[in-house]
Structures are given as C-alpha cells and as structure tokens.
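I have placed the structure first, in the form of structure tokens, so that the comments after it can refer back to it.
Here the complex is missing a single protein chain, while all its other protein chains stay put.
Which chain is which? They are A, B and C, in the order written, and residues in each are numbered from 1.
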Amino acid sequence: MQLLQGLRNHIGLVPNPVSQATRQARSRIRGAEVSISVCPYCAVGCSQLVYTKDGRILDIEGNYESPINGGTLCPKGAATWQLIHSPLRELRVKYRAPYSDHWEERSLDWAMERIAQLVKQTRDATFVHRDENGLVVNRTLGIAHLGGATLDNEENYLIKKLFTGGLGIVAVENQARI
Amino acid sequence: MPGLGARLGRGGATTTLASLAESDCIVIMGSNMAENHPVGFRFVVKARERGARIIHVDPRFSRTSALADLHVPIRPGSDLVFLGALVNYVLNSERWNSDPFFREYVLHYTNASVLVSPDFRDTEDLAGVFSGYDPQQHRYDPSSWQYAGRVQPLDGERWPCRPRIEPERDPTLQHPNCALQVVKRHFARYTPELVEQACGVPRDLFVEVADTILANSGRDRTTAFCYAVAWTQHTIGTQIISCCALLQLLLGNIGRPGGGILALRGHATIQGSTDIPTLFDLLPGYLKMPQAIPQHATLADYFAHERPATGLWYDMPKFLISLLKAWYGDAATPENDFAYEFLPKIGGDYSFQSILTMMKDGIIKGLFVMGMNPAVGGQNARLARQALANLDWLVVRDVHEIETASFWYDAPEVRSGEVRPQDIKTEVFFLPAAIAAEKDGTFTNTHRLVQWHDKAVDPPGDARSEAHFVFQLGQRLKELYAGDESPAGRQIAALTWDYPTVGPHQELDLMAVAREISGYRVSDGRPVAGFQELADDGSTACGCWIYSGIVTPEGEHRAKRRRGDDRASLDWGFAWPANRRILYNRASADPQGRPWSERKKWIWWDPEQQRWVGYDVPDFPASKPPDYQPPPGARGLEAHPGTAPFIMMLDGQGWLFVPRGLLDGPLPTHYEPWETPVTNPLYPAQPRSPVAPVFLRPDNPYHEIGDPRYPYVITTYRLTEHHTAGGMSRWVPWLAELQPAGFVELSPELARELGITTGDWVVVETARGCAEARALVTERVQPLVIAGRTVHVIGMPWHFGFGGLATGGIANELAALVKDPNSLIHEAKSFTCTIRKGRLQEGVVR
Amino acid sequence: MNSESTLVGRTRARPGAFGFLTDTTLCIGCKACEVACKQWNQLPMDDFGFTGMSYDNTGDLGATTWRHVAFIERVADRQGRRPTRLQPFQSHWLMLSDVCKHCVNAGCMEACPTGAIIRTEFDTVVIQQDVCNGCGYCVPACPFGVPALSPLDGKAHKCTLCYDRLKDGLEPACSKACPTDAIQFGPVHALMDRAKARVAELQAQGVDARIYGDEALGGTGGIGGLNAFFILTAPPEVYNLPAAPELPQRRVLPAFLTTALAALVLGVATLLSFWRTKEVRHG
Partner (left out) sequence: MAELRRWQHRRAPGEPVSAETRESYYGLPVIHGPHWRWPIVFYFVLGGLAGGSAVLAAAARLVGGRWARSVVRIGRYLAFLAVLPGPLLLIVDLGRPERFHHMLRVVKLRSPMSVGVWGLVGFTASAFLNALWQAAEDGLLGRRGVVRCIRRLPDRGLAAMSLLPAFFLAGYTGVLLGATAVPLWARNALRLGPLFLCSALSSAAAALSLLVGSGPDVQRVRRALERVEQVALVGELALLEAVQRGSGDVVGRPITVGLEGRAYAGARASAGLALGLHLLARVVPRRCRTVLRVLAALVAFGGAFLLRAAMVFGGRCSAEDPRATFVMTRGERH
C-alpha cells in the first residue's frame, strides 16, 4: 500500500515527491528566546523582535504589537541583523600613532588608560577657571565631543554629565545640529 | 527646534505619527517622508485610504510624490514665500473670516489680540530688516519687539525671576498694532503672484493647495504638516518652521487629532539627544547652559535673567537645582549655590561648525566622536578633514571603520598624494561600539516617545557600549585627579559617578542611570512620580526634568511598557512630558472645554469629575476648569486662565507674534539662501538673512548672489536605502547593493545642455571643493522658471564617501559653513554649484 | 475558449492555497521586501554596481534575489511636461515588488526532471535543495524568469514563500516587513476577493487598475492563475511582466505527436529504401 503511494508520488504526469528534509523543515526561530529592541536607524522608533539561541542572534524582525510599526520594517530596519553581523564590522581596538601610516592592534584596557591620560593632559593644559573678565567659567575648550543622536538617552546623559558637568568640556555637540 | 518652541512652547513634534491617520489633509513639505521614514509613511497611506488629501511640496518628484495627490515642485530655499503666502491667503479668505471656529480658536488660544509695542517696525517698513537691527554687529536688539503693557517686578520669591508683563489686548482684533493685524500687514505682499515669481509654482496650483488646506481645517476637519531637515537646513530654517506653526495656529490645527506639526527626525534618538542634550548651549530638559556673562554669574543671577514669572518655566529653579543635585550630590548645598560654579560657563558659539573651525585653528586639541561621521557629514568636508588632521588626538567609536577614523590614509587628498600620512600628527583611536540589540537603554523617537530596548546578547570582541566607555573613562579620570585641589580637580571630584555594574564586561546598570534621569528624593532615594514633585531646596535630584517620572515610585521603567492600542497607546512607552501624546491638547476642546466636534474629540472637561478627561493625558493642569481666571499677581501656571493651552508660554497662548526667543525677528521673513542664483523679490536691498552666522575665512569661500560661475541650485538629500553619513548602511552588503554608488540627479533639460548621459561620471563643483558622482538623468528633477528665467536644480544624496562598500563623492565637500542664527544648523538644502561631464583624477573615488 | 469577462478575477487555485497580493498602488518602493527576504533566507549580496535604471540597482529576480522592486518613471509626458495633479495612490513613478508567482500550474515544477520542485501543502511551489541537481531545465521553463542557477552551489533557487515560516505559522518575511501593506499574504481566494474590491474602488476613483495573475492576464495559457498576484496600474509589459504567458508543458504532447508523425514518415521511407533498393549492375 505504502509502496503504491510512494510510486504514485514518483510516477505520473506531474508527480509530487516530497523529500524528508522538506517534511522536517521548520523556521529557525522556533524555540528561540525573544528580546524586544528598537530599530537603531531613523527616529520613527520601530519595535524589533530579536531572536537568540545560545548567545547568538538568529533573526531580527518587526514587532506586531508595536502601535508604530505593527510588525513592519523598512529596508534599513530589516538589515539590522546584518549591521550586527556585518563582515566589515570592526571588533578590535585599532591605534594609529602620530605620523604613522598604519593601524596597530592594542588592548582595550591600554587604549582606555591612554585616552584617560590624554584627556587629563589636554584638560590641564587648557582648563580656564576665570575668564578674562574675571568671571568663574570652569571650562576647557581644548577637548570636544561629537555624536549622540545614534546613542541611548542614558549614554547622552552620561556624556553630558561627565564631559560638561565633570570635566568642563563645553564643545559637546551631536547630529541635532546638522 | 526653536521654530516650534518660540511659538508653541516646546520644540518637539506636537503630534504623533499614528495621529496622521486621522488627518483630512497632510502637507509634506521639507521632507521626503516615504523615502526617509517609510514606516511612518504608512499612517499617511492609511489617511489616504480614508480619503485624506496628500500634498507634497518638494523640488524633486520623489517616492513621496508618487503617493501624493498633488506634487508641487518648488525652488529650494523659497519655502518661506510659499508658507507666508498661505498665511496671507488664509487671513484674507472668505472661509477664515466667516467661520466662527477660527476666530474663537485664534482669539483664545493665540496672542492675536495683544498689542505690540508702538516702537516696533516691520521689515516692510525698513526694507528688509526689523527695528533694532545693528548692522555692525549683525545682531538684533529685541526691545522694540515687546508687548505694549505694564511691567510689574515680582518680589517675595525664594529665587528671583523676570518681571511680569501685563499686555494690553484688543479682543476685536482690529487695533492696527494687535498681533493679528501686524501679521496681516507683514505678509500682505506674499501673494500667489509672488509665489509664482519666487518659488516657480504656478499661481493656480498654489491656490489649489491653499484652498485644500483651508477646506480641511476647522471645527470638524484637521490638516497636519510633516517636515524634516529640508526646512531646518537653511539660514532661515527656524523661521520657516515657525511660519508653519503660525499658519497652523491660524487654522486651529494645533493640539488636535489629525492636526499639528510633525517633525520627522533622522536618527534613532535625535529627539532624545536634544532633550538630554549632547549640545553645547543646553542642559537636560531645555534649561539654558549658563554663559560667561555677569547675568549668569550666580544661580540667583541666572534665575533673575532666565526665569519667567508666569507659565511652567516659573518652576525652573526646581528643575535646575534638582539637576545640580543629581550631578554634584552632596557637593551641591544651598550654601554653595548647589555647586552652580562647577557648571562650565559658555563664552561663545561651540556648535558643530564652530567646533570644526576651532579644531582646524588649533583651539580644540582632542576630539571624541561617538556614532557620528563628520568627515562625510560635516559641511565643507575638506575643511572638516583638515580639522581632524590638526588634532593631537582623536577617539572614534563606531561599528565600522568610518571615514572619520580612516581619513589619515584613505581621504581623497591622501589618495591623490596631496597629503601624506606621515604629515598628519593626529593620534587616532578606533574603538568598536555596541549596537542597540547588544545593550539596554532607551531611544526617544520623532514624536517624543521614549522606548526601552533590551540587551539581547553581549557585544562581541572589544565592542562596548558608550555607557561602558564613558563610565570607565570617568572612573579612570577620577582616580587620576584624586587629591587634586585645583579648580579642575575639584570639579571632577564633585561629580557623582558611582553606578553599579553588571555582566562580563562590567557594563553599568542602565536602570541606575535611568533612575537618576527620572529623579528621586535625596533623603531616601525613592523615585519621584513626576516633575511636579521636584523641589528647589535640594531635597530632590533629577537628571532631566522632562523625563521625570519615567521610572515610577515602584521602580518600573515606563519606557518598557508595551501595551499598544489603536488610539493614543498610552501604555506603549513613555512620551515626554508626563506621557502626553498630542501636545497642547487643551486646544482639542473649545474654550468652554467641550470637544470642537465629535469627529475630532481628544480631551475635554468633565463637569462631574471636575477634571479634564479623554483619550490622552491632558497637557494642562488636570483639574483647572475652563472658566478659571487667574487672581491678580498669580504666578506660574496659576497665572494662566482655563483657556490657555500652551502652558510653557508666558501667557499660555500660541504666539503669532514672537516678542522674545528668536534672534532673527518676531515674524518669519523670506530671505534668499546664502548662495542663490536669483535676488530677493521682496527685499532687493536685504536679499539674505541679516543675522545668519557666517564664517568669513579663506578656507570657506562663498558664492556671490547670481555668480555666473555657479549657475545651478543644488539640494542634498537622503535615500531610503542608506542612513545619514552611511556609517550604518554603506558597510552593510544588503543595503549597499541597493544604492551602490553616489549619484547626481539632473533634469533632461540640463543634461541635454551639457551633453550628459545617464551613467556618465560628472563632477559637481563649488568654491569649497568638488565631488565626483554618476549622472542620473531624470524627469523627476525639473528646471523652474524664476522671475522669468530658467533655474536648473541638481540633486545629490549626501550619504556617500570613500569608505565601505557603497562609495561616492562626498556631497558635503561642496557645502559651505553658514547657518541659522537660532538653531545654528547649517544650510545644505540650497546652495549654488556648477556641474561638468568627466572625472576627477583616478583613485579619488573608488 | 472563455470570454474575457469570465476570466477576469478567476483563478484555478486550489482551496486552501496561500499566496501574495502585491498591490503596486500602495508600494513606496522602499525595498524592505528585498532586504527582509535576504535576511530571513540569509541570501548573499549580489554582484552589484550603479545601473542608472531609476532606483533599480537589483535589476532582476535571481538565485540570491527573491524579491525585486522594479522602478518605472512616467513623470513627464511626451512634451516633457511634469504633472502636478496626480491620480490617487501610486502614480507617475511606478514601483512593483516582483516575486515568484507560485503558479497554479507551474512551468518550473512540471519541467523539473528530478522532482526537486514540488507543490507544498500551502499550494506554493518550492525547490527542494536536498534534491535539486542543477540541471537548469526549470530556468528557461519559467514564463516569468524566476528560478535561476546559483554559481555558488550550482543549484536552482527561487522564492519559497517562506515555506519554513509557514510551517511554524509565521507570515512570510517580505509581506510582514512591507511598511504600507502593499504586499499582503493570505489564502489566495480571500486575497483575490480583496483585490477585486480594491480594483473596483480604484477604478471608481479613475485609476486604470487591473489584476495581474488571474486567467485573463498573467495566469493565462494553462497556467490557471498565479498564487502570487498583483494589482497594476499600467500594462504588465511596462513592469517587465508577460501579458499572456503560456504554460510551456502545454506543448509537450502536440510536439511529441508531430515528432511521432515525422518518425512514421521517415521510418517508412527508410524501410522502403532498404526493401526496394535493387542490386547495382556493373558495366
């Protein structure tokens, strides 16, 4: 009987022989963990579902629940998975010494320490307590910051707090200005 | 942002994307919404399916135009003429003058009836400048723009504030000096004929637009405006936007469902980074950054100068002192002005463009760049790269090796051999950054909606979040400065910087930062329920008062709420302020508190409960009755009557005439772009903005008006397939392949003149530099007839650069450093250029 | 032969068939479908470059591109005049997201000699990658130019209508992503009813809308309709779609018959020539 059925599936005008792999096909996100994220691109604020299995992101798609995007995404939002897994994404610290013509690999810790030293040097060299009119200004013009519109609000807060409130760096700007 | 702020009280979008679906007419101007906000555009399509009219006013026929009912091709830089003409048309229209709705709305909700100081002189009287102009300083003294009225100083205050003004009013709106009449006179010359002459828009087409908007505004219908940076990026950008606010106030479209003005922003949290500003002139919550002027010397001075007697800003001390407590903790005491002295005082303009010149001039020696690409996104890109090359050190944090990190070996001038890496001293650090899905945190979207994103995985390799970087840097610096008693040392020492960390990378706990932003009682650390709980005595701390209450007293982060519905979705995320979705929504009810119409009801006064109820959180004192009249000498919000929807404003009203807050005049006035092929038809003597900040320096040359060497108008824009300066798209294969190369769009008419074929290499050139791109000859771009002569327009996406997979000439090589005096935003949407067939030398562009 | 009217909106799709309705009048050409498809199916970037074909730098459906958005500019008239008053919804810049049609009778499937191409329980047409041996016969057998051989693995590929997602009750990636619901997924018969209503509504607004993929247009010549069908506002050839394609296998039987006939004639001739040929006398 089964043999007959099998034959019928393989012989005929247009037989339809379904393979084992096809029968077993399932979506790769079945059983994956879901976390809810927000698209990192424009300011519409589309909600994204991030599917992960053992620490790896399998898939990122729109969140039906969102009153903003209702499951949809634009091409950029739909490419978020590849933004994260881009073959061209940089994952290591790169350092270029003054006047050098090449990058060097450095450890994150080394870079952090070096940057902290440079900040202190420059700040100490350029810090102004009172300006020419004798007004207390407690600022430095020697250091500047650019960026923020693609970061988190909390990160913007920390940047403003540390750089401006803690270090007197006033030249802090982001893309809202362009 | 000041464009909306000056007239309505807040710079944020007044409405939400979803509310667009309820519009009867949507005007998209200064924006290519379908291309740059495709998902937002679905609400426009929804509205269209419900029968709304879609109008797209844009120089190019874009993917937005394709879905519109009307496409109005307009000369870049002439938007204000178009909007001004709409104002004029409305004010003189039969409908506006006969339908009681408009009079009722304008009389109660705007300052139409206030009398302007008799000293005020209009641009119409002074050939293109307002009274108070100082031609030497290129600045205005706004004293002559003030209301006519009694000024009464206030006393008996814990913290001083500005004297209160009792303006004279004329409820008949007939007095020649009442705001409405001033506005009417000001725009009298903005006629359909002028539109045809200056914008290149046929008269009848303009009239059709005006009639459509007018017919779809009123008691039972609302019209919404959507704009983006194509309004902002002009020397008069702020005034263009404020002109739209003026128009929407006249039409009674503010604060109502399906109405309002939607600012479409380009970055995930560009709204948030303005609310919690990484901007030089602001503190969190739109508090002014203190300046190095005697008026800001002490905290009291600051308040005496900045704090109004009426409106919500009267509470300014609560907000600022809570911020100081959040930043300086125990070091901030009543005795030491809450450590006010540690707040650096700004002594000039340190906005983006100035930073570039300060770098090049050696004033700025070290630079942090986080998630931004100034080498491509900076105007006069060559100057921007020279600025980078003149730094001592540069820290770039991004996911890809963007041009800002690779300029020293990959920039055009380096490839062409003009500059050698060995000549560039900059010490460059590239630190890999984490992406949203790899970190906890919040974004604030284009309609002020704060949404939390969960961390799904740890960032790979050395990649870390900015929070991690800044926190670690702060800790190291605190150690380095330990025991340093110098002012510099005391400043950093005073800063509170202890946050718990979690995870393998010691990422700091973002909830702790969120709690600080939201605010808490200093005594026991209990989160405050909202800014109403903030105090001016140091008993509360709050990092950003407009986000106050985002963490509930129970400790729940409201941006994590994810229960949407098909109306206001109040339980999806948190919209500042206080989760209000449509701003100024008191105006959605008539002065007596009843909905203007069943179809457009949003919030209304419930006499039984004696409070405002409805679909949204009232943007108004919830229990203040419509008939409330302020007692004499009342302050703050008490001073506003029950019919004042604009709680941030001094008088609670939308401003048709702006006595303070704008640097380039109380009324929108058309000035030509800094570089233009035609002269100003209104003010030949004053063609360009009299107060636009310019950079007169050899490395930033400008084109004269009508310079024959640069005959064409160029406008820059973005594409669906890419994101801003490309750092997040040109390196991503799936996006790069969709728009793989930089190109220039030009009309067949111009292409025929220049013998250019689609696919040819062309070089676009200005006095600043040149950019190479491929030609796309398309009828979507068209020449316009301006004052009898043909003006050709060229379009160029500005995404491209020399890095990544999708490469192309940098459009910003062409742009100049020149900006709007209020927002300090540059002018990239309209300047002049020339274009020729051919290439720059090989290798300049891959 | 059926008359035009009875064919309009008619499909022979089996009950329970699923498919796409791609409504170009709602399409904003954002290409989210292209990327969402590549993301879910993990398809590599194509060999790319600037084409100058309006905003279409994809060009074609292929082994690694299963959704393709076509861009056709119709902005100016012959005199070069640009319009200002436009018809409702998409007009003057036509954009269509092309995809495998999942034909009711599929040329690729009938051609496939290995049975790699099957009809699934959702009545969609899928190439089983564990079976395909890259003979390439399905490629020219498709009247719409959908399947293509991949130089990467030598096998034929095309849209699977996200078979793996359907198995788990998930919506296909492209229709889910589509911001304006220009791509809708669902039971073919329900979609067809929706399409007819939509077309009627559009025609009432003066739009020259039509369904592509019924037996009157696109699903013709024995194909019996397309499970993935479209609403167009211009003749299909404008979008590079054949107006009245034919199921190639329709010709198999007739062709074999003529061949047999020829065989008969030649066979007789051959037999005769060997039967009748006489001895050749020398001298």
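By definition in this document, contacts are C-beta pairs under 8 Å (C-beta built on N, C-alpha and C of every residue); 3 or more make two chains touch, one makes a residue touch a chain.
Please read these numbers as outputs of a predicted model, since none were measured by experiment.
The chain that is not displayed touches the following shown chains in the complete assembly: A, B, C. Within the whole complex, the absent chain has one touching residue among C:G107, C:P179 or C:G213, and that is C:G107. Which of C:A17, C:V69, C:V126 or C:L149 touches the hidden chain is settled by the complete complex: it is C:L149. Although one chain is not shown, part of subunit B still touches it, namely residues 748-749, 751-753, 755-759, 776-779.
Residues of subunit C that touch the chain left out of view are 4, 46-54, 56-57, 59-60, 62, 70, 72-76, 107, 110-116, 131-137, 139-150, 153-156, 216-217, 220, 235, 237-246, 248-249, 251-252, 254-256, 258-263, 265-267, 269-275, 277-280.
What subunit A contributes to its contact with the hidden chain is residues 10-15, 17.
Here, only the chains that are shown with their structure count from here on.
Looking at A-B and A-C side by side, the one with more C-beta contacts is A-B.
Put simply, the C-alpha centre of subunit B and that of subunit C have 46 angstrom between them. The distance from the centre of subunit A to the centre of subunit B, each centre being the mean of the chain's C-alpha atoms, comes to 24 Å. Distance between subunit A and subunit C, defined via averaged C-alpha coordinates, is recorded as 38 Å.
Listed for subunit C are residues 30-32, 34-35, 39, 179, 181, each touching two or more other chains. Among the residues of subunit B, those in touch with two or more other chains are 38-39, 42, 720-721, 733-735, 738, 805. Partner subunit C is touched in their complex by these residues of subunit B: 34-35, 38-39, 41-42, 45, 48, 61, 63-73, 202, 205, 208, 719-721, 733-741, 743, 748-749, 758-759, 774-776, 778-780, 782, 805.
On subunit C, the positions that touch subunit B within their shared complex are 26, 28-32, 34-35, 38-39, 44-46, 48-50, 52, 54-55, 57-58, 73, 75-76, 80, 82-86, 88-93, 95, 179-181.
Against subunit A, in their complex, subunit C makes its touches with residues 30-32, 34-36, 39-40, 109-110, 115, 118-120, 126, 128-131, 163-165, 167-168, 170-171, 173, 176-179, 181.
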